[in-house]
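Only one protein chain is missing; all other protein chains are in place.
Right, subunit A next:
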Amino acid sequence: MNTLDDKFSNHIKAVFEEFDTEGADYGWAELRKDFPSKSSHKPLYLWLSGIAASLLLAGVFLFNTNNNDSFKNVSQQNNTAKATPIAPQKTDSNLDKATNKEINTFDKKIVSAKIVKGIAPANLEEKQLIPVSITDTIINSNEPGRDSANLLANVVAVKPDSVKTTKPTILEFLQKENEKENKPVLASAGKKAREDKKNALFDVYTATFLNYYADNPVKVNAGAGFNANIRINKNVYLSMGAGISETNITYQSSVPSSLSNLSSSAADAALINGYVVGANGTKLDARFLNIDIPVAVKFYPGKSGKYYLSTGVNSSTYLNQKYSSSISGFNPYSNSYSDFKGKTEESNFKGFDFANSAIFAIGINQSLGKSSTLTFEPFFKPSLRGYGDKNIKINTAGLNLKLSLGGKK
């Protein structure tokens, strides 16, 4: 039987040793499609252009958001002014003209008058002060205790016939009001400025997180960055930012098909050296130094602003991507194992993955004095599209420590 086995095996060996087939030219043409490997390194300027475009978009968005806020404020003021113009409209003095002009003209003068009022010295001439004062009064008509226009309107409403006779009284009254409110006006300007600050809060953060995928080993990584939080409404903020982080993962199972080339290169290195390799013995490492661009919506459920829920997406661009493989080979002759490194692929300043992971986070704010807040933000970022050239899927869970300066929610 063994002789026949040998004969059979030897016959097969001989047949395939002398195996003749055509198609070498075609085969070579096919091989040339992939060999030598064409460099897929995009020029640096493309990568930089991508970053610049992202920042530009973010800038435009921020600019528009702030402008819309100003527009909304002024529109509200204008509407308020139109709704309560009783006292000034019933007069024909310079005051009325100035006031009407201020009220009916929706232009930058209103805004500039608003700005001037805060810093206007109290001893300015009456004609300079009055329109400013009225504008201020109208602008702040929603604020209790300082609604002199409403007060005037009430006076006029109660005594409509006495408008003409009360004109000097109104002037005097307004002047007094202005003098009275000069300090509160300055104070309110400060308050207003703080409110403006709240429309865009900034924070810096450090992150410590765990990367994992399937049943592969968990890796600890870290990152840092900053965020701008733009107020959408009372309870909702849009958070955008940029951060740098290192992301590592090692695959020992569920190896992505995009890494199979690396996987076999490690096995080849072992085989070339006379070692035998196991089918599942390859380790694949992926390492990224990436710039993360998170965009998330924060929702503050309570009035206290102590907690928030956040959800959004994270996009990444890569300062560096590195993929490497290694395998443990067995030498049957020396009965020993040895590790072999396979091919390493590395690239710099390459790639942009939009929405490669989702963001789910809970923020817990801890006050640190008057204008600083420390936020503990546990987060979970499940993989959506994968990282880098090889579309490496990585899930991340970790903790952000955020320090907000210059304002509170």
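As a working rule, a residue touches a chain if its C-beta (ideal position, glycine included) is under 8 Å from a C-beta of that chain, and two chains touch if they have at least 3 such contacts; residues count from 1.
Just so we're on the same page, contacts and distances are computed from a predicted model.
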Name the chain not shown, per its UniProt record: "RNA polymerase sigma factor", "Cell division protein FtsX", "ABC transporter permease" or "Respiratory chain complex I subunit 1 family protein"?
"RNA polymerase sigma factor"
Contact with the hidden chain only, please: which subunit A residues?
1, 4-5, 7-9, 11-13, 15-17, 19-21, 23-25, 27-28, 30-31, 34-36, 260, 263-265, 267-269, 271-272, 276-281, 330, 332, 343
